[in-house]
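With one protein chain held back, the other chains of the complex are shown just where they sit.
And now, subunit A:
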Amino acid sequence: MLIFAVYIYSMKKEPIKNEITRKEALSRMGKYAALTAIGTFAILQPLKAQETSLPPGGTGDDTFPIDTP
């Protein structure tokens, strides 16, 4: 059985390289089944505006991660 290397981008935006079968590739990437089986691809969109990862201060948003170290 042919083995295809495919990059699947997780929700955490970390590339995870897996070796999966064509059948698995087709089921994972139904939208681009043919291309997924052929190679790797990713559309990357830059931010529309300059941003910081600073946590907002009392201004409404309350989501930011705590540094791990």
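To be clear about the criterion, a residue touches a chain if its C-beta (ideal position, glycine included) is under 8 Å from a C-beta of that chain, and two chains touch if they have at least 3 such contacts; residues count from 1.
Here, contacts and distances are computed from a predicted model.
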Chain not displayed: protein name in its UniProt record ("HprK-related kinase B", "(2Fe-2S)-binding protein", "3-isopropylmalate dehydratase small subunit" or "ABC transporter permease"): "HprK-related kinase B"
In subunit A, positions touching the absent partner: 9, 12-15, 31-35, 38-62, 64-69
